[in-house]
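The other protein chains are all here in position, but one chain of the complex has been omitted.
And now, chain A:
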Amino acid sequence: MPTNSPPQVPAAPEEDTAERRDAADRRDPDARRDAGQKVTGTARYAAEHTPPGCLHAVPVPATVARGEVTAVHADELLRRPGVQAVLSHTNAPRLGEAEDPTLALLQTARVPHRGWYVALVVADTLENARAAADDLRIEYATEEHDPGPPAGHPGLYAPEEANGGHPGLRERGDFDAAFATSAVRVDATYTMTAQHNHPMEPHAATAWWEDDALTVYDSSQGATKVRDVLAQLFQMPRHRVTVVSAYVGGGFGSKGTPRPQAVLASMAALHLGRPVKLALPRRELAAVVGHRAPTVQRVRIGADSDGVISALAHEVVTQTSTVKEFVEQAAVPARTMYTSPHSRTSHHVVALDVPTPSWMRAPGEASGMYALEAAMDELAVATGVDPVELRLRNEPDTEPDSGRPFSSRGLPECLRQGARLFGWEGRDPRPGVRRAGDRLTGTGVAASTYPYLLSPSSASAHAAPDGTHLVRLAATDIGTGARTVLARIAAEALDVPPASVRVELGSSALPRAPLAGGSSGTSSWGWAVHKACTALAGMVRAHSGPLPPEGLTARADTAEEAGRESPYARHAFGAQFAEVDVDTVTGEVRVRRLLGVFATGRVLSRRTARSQFIGGMTMGLGMALTESSTLDPAFGDFAERDLASYHVPVCADVPALEAHWIDEEDPHLNAMGSKGIGEIGIVGTAAAIANAVHHAVGVRLRDLPLTPDRLLPHLRA
């Protein structure tokens, strides 16, 4: 692509305080705690612990879309040198009942979808295991399969609940009547393909049994959860299972629930009495570690001529598998965002013979806010109201769905500050008129939101006589900076320098803690750490003379605090602004600038927070432009299964990118005053970019991702 697009909007003023703050953050001397290990290659991930005698396992995915395994020709392979075992439903250890049916592996001959694991080959070397897995002959009785699509499918039903425990359907007032009589009406349907988490570290585990105790190094977002599930599956007491997730190469939700690698490695190690290591091949991940389900979203907005909304419907159609029900809660953000006296938000889902969807970064919000915020842009165009002003006009006094007051709602300030920093003022709203050579340029805005979530956690805090402190809990640092931020929280509660605090995390042997998910890790773990450290500080104060040789230890549990019902609606908010160039010859969209401003309570670690925001925005860029997944109806499985065909953004895709935040005091959250930041960065990005594309080319494209083939028919070079 040619470079140096002409500036369409003035740059943010140099003196701006947020910009100065940005520069200060970049000089923050308190680096990420595990950065040293990560830049030297000494941080060890799940497949990088090799106990003596460790064997290698390679899984075998089903090649049919639906049916039963009728024969596994293991005998042919067992004669080969190095092959130790071929596990299948015929000989694998029997598991206890799986709460999550995707973990009932090698228990029956049933194949619910292509890619489902039907066997596991274990050998002395990776090469022997891989070759044997490739050669394993499996026979199937195939059955007719139903790959969808979900739109218009006779099997669609209205689920009681969508993901997160949200009611599937909510209605207020009389949407149909209010919409019918509205002065301005938007009725638009948006689609997006499935999206895949693809953390850089594939799901991996190393497992061994010793004296009836199981140890698993697992790539997971929560060691406690994996430990509990393995104990249940292998029908043993929890204290005899240890799960270590010390370094985790990303997860984005796909490691938030226990995944096949931990179960398969543990089974093989049990079967053979030797340690077993297993990393799921990249090309198999799309089928077995969850994904963001494809959605069809119809949004209808009825407003007066000034853009004030009276009727809002957000209706979502999506799919799940026959293995378990997962419903992407894409209509849920519409219950929080805007004034809407008459509203309907609903989900419909159909169970197909396809892989099982699950969490991917901001499930519900990322998908739902694409549709809602694109529809808001359509309303702005229809009413002639500036998109920033339109959102400000629809600020609700209380959360529309619950009627609860917001504990804090920073959306207006994010919009105003973002508009200022981005140089939004004076924007020419006319679409399709900024042309330079072959390129059309446009700008767009969208809002972001993510709920404040909290889980009970425990932690211990220890003061040693040498003046150092140790905080321990089974938290997980999947790249969020948990080690860094928990040390800061502890230091603040103890009133000591952060350097004196060591944080030990990443093992289920440590005090029980929830998973890194739902943007709730820092708040959940941090509150327990804060509480333990506050207690410890009291003990130290009450102690006269030098500390005893064994030091002092305080323990805390936040079950009570986390269980309290809040009278407030608690959400993080944000505003994202994008500038894009569209090449009218190639149909390629290039993001020139991306700027986000977020309101997430108190930001506890500026450096790692910024990285989380820009990381989320980068993933949102992929959602908007590059991440396309096709469900092949012939196989009921995804066609783009590797990183050469499923295009996550690369460095050249990501432009100058700015993340800012406002200082938000919210006394209704937790001891630190923090909301979550891990997911909100991806929410709204795709809409801001899609809205900018409309502004650039003058055509509204409602299907993500906006790949060149979708744009080209609408462009004239």
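By definition in this document, contacts are C-beta pairs under 8 Å (C-beta built on N, C-alpha and C of every residue); 3 or more make two chains touch, one makes a residue touch a chain; residues count from 1.
Just so it is clear, contacts and distances are computed from a predicted model.
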item	value
Absent chain [UniProt protein name; select from "Spermidine/putrescine transport system permease protein", "2Fe-2S iron-sulfur cluster-binding protein", "Histidine--tRNA ligase" or "Na+/H+ antiporter MnhB-like protein"]	"2Fe-2S iron-sulfur cluster-binding protein"
Touching the absent chain when the full complex is considered, from A:G168, A:P649, A:G676 or A:P705	A:P649
Full-complex contact with the absent chain, from A:A162, A:V248, A:V317 or A:L552	A:V248
Among A:M619, A:L669, A:A688 or A:L715, the residue in touch with the chain that has been omitted	A:M619
For chain A, the residues touching the chain missing from this view	1, 3, 26, 31-32, 34-45, 47-48, 50, 125-128, 131, 198-202, 247-250, 252, 279, 281-283, 478-481, 607-608, 610-612, 614-619, 642-644, 648-654, 656-657
